[in-house]
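Working notes, beginning with the structure itself.
Removed: one protein chain of the complex. Kept in place: all other protein chains.
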Amino acid sequence: MKHCHLKKKIKYDGSQLKPFWALEELNIKGPSIVTWIGPMNIKKEKIVDYEDKGREIKGGEMAHFIIEHFDSQPGNIKLCYHRQRMLIMILKEELLKMGIKTRREGDDLYINDSKLTVSIATASISSMKIHLGINLSSEGTPENIKTIGLKECNLDNKDIKKLIKNVAEKYIEEIRKIEEDITKTKTM
Amino acid sequence: MKHCHLKKKIKYDGSQLKPFWALEELNIKGPSIVTWIGPMNIKKEKIVDYEDKGREIKGGEMAHFIIEHFDSQPGNIKLCYHRQRMLIMILKEELLKMGIKTRREGDDLYINDSKLTVSIATASISSMKIHLGINLSSEGTPENIKTIGLKECNLDNKDIKKLIKNVAEKYIEEIRKIEEDITKTKTM
Amino acid sequence: MKHCHLKKKIKYDGSQLKPFWALEELNIKGPSIVTWIGPMNIKKEKIVDYEDKGREIKGGEMAHFIIEHFDSQPGNIKLCYHRQRMLIMILKEELLKMGIKTRREGDDLYINDSKLTVSIATASISSMKIHLGINLSSEGTPENIKTIGLKECNLDNKDIKKLIKNVAEKYIEEIRKIEEDITKTKTM
Amino acid sequence: MKHCHLKKKIKYDGSQLKPFWALEELNIKGPSIVTWIGPMNIKKEKIVDYEDKGREIKGGEMAHFIIEHFDSQPGNIKLCYHRQRMLIMILKEELLKMGIKTRREGDDLYINDSKLTVSIATASISSMKIHLGINLSSEGTPENIKTIGLKECNLDNKDIKKLIKNVAEKYIEEIRKIEEDITKTKTM
Amino acid sequence: MKHCHLKKKIKYDGSQLKPFWALEELNIKGPSIVTWIGPMNIKKEKIVDYEDKGREIKGGEMAHFIIEHFDSQPGNIKLCYHRQRMLIMILKEELLKMGIKTRREGDDLYINDSKLTVSIATASISSMKIHLGINLSSEGTPENIKTIGLKECNLDNKDIKKLIKNVAEKYIEEIRKIEEDITKTKTM
Partner (left out) sequence: MKHCHLKKKIKYDGSQLKPFWALEELNIKGPSIVTWIGPMNIKKEKIVDYEDKGREIKGGEMAHFIIEHFDSQPGNIKLCYHRQRMLIMILKEELLKMGIKTRREGDDLYINDSKLTVSIATASISSMKIHLGINLSSEGTPENIKTIGLKECNLDNKDIKKLIKNVAEKYIEEIRKIEEDITKTKTM
């Protein structure tokens, strides 16, 4: 599993959740974490959470993670949601190391009452995918939700890049370690 | 999924990892978290981690969690290891709320350089099981490993019971929430 | 798993077989049986049985069951067809209790030589779905097939509502009991 | 899938539930229904239903069905319990054709308040197995349970053989038909 | 599993990879190998190998195999790729029997440096499918690839028909034998 950080400011519009997006658009083959910084505005027809239908899901500047796994054929959405939770908890751990305390509710992180992240997991017959978006600024986020961004927590661009790198690497290491654990555990 | 805290000081010897232990010994049917406080001394033939063969795995007083899931038939050890990681991260979150900062390496929690926990996940054709043991005291732990217990972090019996209850409830809620997420996510 | 009987006379046109229909249209989350009384006329492009292509599948007044299960990710069509058979056999049992003797051939019920029901099972990456339609009257059914309706067997509206309720409840109980059986059976 | 009726009066003692019993003992390869008439007395250590532990499970003269399926690798106990229900419902249908009305509760058939059958489903990494035993006489059954046998319903040996044959053939046909249904159903 | 050789010279354009093509177009139900001789020109939107996007995939006269399996629900692309490899190796074995020595690289056969075959495997929620095309002539193949056809190896129409028949029959026999092996192997 490889991590690839894009320099380009792509807008996250939900199309990046499609299976094989990394292969088709970026020529990245196999399991991967693709990250970049950019705005978000999800097209209505691309919303995959039925409870979000009709809502605005957007942000002006966010750090995006798109993860794709191929180790379950067909993709297993239950396993994928467990991985999403692990990703969120790893982000929480890394933020704490940088002095930022967050509260987790399911797959959302909050600072006090302000929402810091959006996330979704999905699966297709081909692969499992996760999107995680972290607000860098509360500008451009929906008006009816109290939000906060990492820049408002005094992280600068360099800190944010380091955070992205650390979260991606810890996640890859966690998945690798679980694979290893499986090959050394007696089953019953 | 239900949580059942035992008042009896059972010794954890590895036999509790067997499928249907909760049903056979405690008459608890279905998915469950069984918790109790007691010593640990794992019989050699009950060690399921091949890298632990020949090691002593023991403790004088520990908080034990035994989790059993039936939602994958046959049991899926990969899914089970993801749940184990979630359990450890939830414990870490709850300890932090009580003012105790820990460091996580895979499925182990440390306070500074001292090991606080032991944990294993396994699967059988019938179910998936997790054991988590948290040292309450470093007494009775193996001499060649630096360990620490929660009592040495100034948690008293009441705090520990609260911690056990909170971790169990958060875990159950997390699993329930993931099930719910699955029923509202469009797959591709 | 919940049962929800709709008062509205919806036309069954095959679109109700889509995954998440109950969530999107009725805001019912999780596994469910949705029932109602209404006509049927399946759009050609919605026919999922390849052998029915080109046939008319319709009825003037029918009792409809739409069942959705999420307990296999991805949906398992083999399991789903077994559940469909169980549903048909439960319907047969309940009809017999009301004095109506039927003959079963696969997933069809007949009274003498007249067809009483239509049914299909399907699966998607997200869920498993079953449709069962029971003729209340033979009016509006295809002319080239001999059909019969429950009203022609002297059941009145009250009886039919009771039948729908009983079949839904027995099915839910059967699925629940199987889940329970799994958690108490030693595997080998 | 083949049906093989044994002339020998084997005692059912639970060992017949082992995977590959038909191959090892009878040289029957592949999916099969093996039937015979004989007594039952299940060894304590062979009881696979944890709730039956400590109970006597026995009968003087019974019709036995042992079914083995290999179409899920590893065996899927959930699918197997659905097939067990189908088997019981087919038995109920065939008894009714012979004029014997029964009541079903889960996997048990009753005549009035008297228990007619015992049944269990199980799975191993290799296969899925079902046992169904039908009392021919209430003699030799446990004293603390009200039981009834088919001979007490005025079925003679010839009727019983016919019943066994019909149930086995209907079950095989049902499984075959489901396989066929799968290959002609559009999934979504 | 049945083999059906078509007399009609169908053009392979990728649409034959769709699940249920054999049922919809040819009324062939269940697992099958359909073979025919005809040209190939895959529509851009029908290319399923992402690395082939933008390439021309065509041939003037080829022997085509379309295989569909239903024994994994949902379809398992990993299993399907293993079957594709087996198919290619069986073709290689049969060609050798006819005196034609080939070299295999993954799922491609070469004679010296000239490409003899194209092949792809895919899966859907319904079934698993394989296409194998063997050049009969190098005419009509892409200009930028060195190709060869069986007629250029001195096989005549009769030889080619025999080859098609033998490969299909050996493949069916191999799958049947594996099924049989499963039912007689102790698992651990």
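Per-chain numbering from 1; labels A, B, C, D and E assigned in written order.
As a working rule, a residue touches a chain if its C-beta (ideal position, glycine included) is under 8 Å from a C-beta of that chain, and two chains touch if they have at least 3 such contacts.
Owing to the predicted nature of the structure, the values given are computational and were not obtained by experimental measurement.
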Contact list for the unshown chain, restricted to visible chains: A, B, D, E
Absent-chain contact - pick from E:Lys11, E:Lys29, E:Arg55 or E:Arg85: E:Arg85
Chain not shown: contacting residue from E:Ile10, E:Ile57, E:Ile77 or E:Ile100: E:Ile77
Residues of subunit D (touch criterion as defined above) contacting the omitted chain: 20, 23-24, 73-74, 125-126
Absent-chain interface as seen on subunit A, which is shown: 19-20, 23, 29-31, 70-71, 73-74, 124-127, 179-180, 182-188
Sites on subunit B contacted by the missing partner chain, in the whole complex: 50, 53, 74-78, 123-125
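Simple rule for what comes next: only the chains that are shown with their structure count from here on.
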Any chain that touches subunit C and subunit B: A, D
Most centrally placed chain, judged by C-alpha centres: C
Angle (degrees, nearest 5) of the CA superposition of subunit C onto subunit E: 120
Distance between the centres, which are taken as Cα means, of subunit E and subunit D, whole angstrom: 43
Interchain centroid distance [CA atoms averaged], subunit A/subunit E, Å: 40
Residues of subunit D whose C-beta touches two or more other chains: 19, 50, 74-78, 123-125, 182, 184-188
Chain contact graph, described as a line, ring, star, complete graph or other shape: other
Set of all touching chain pairs, with the criterion as stated earlier: A-B, A-C, A-E, B-C, B-D, C-D, C-E, D-E
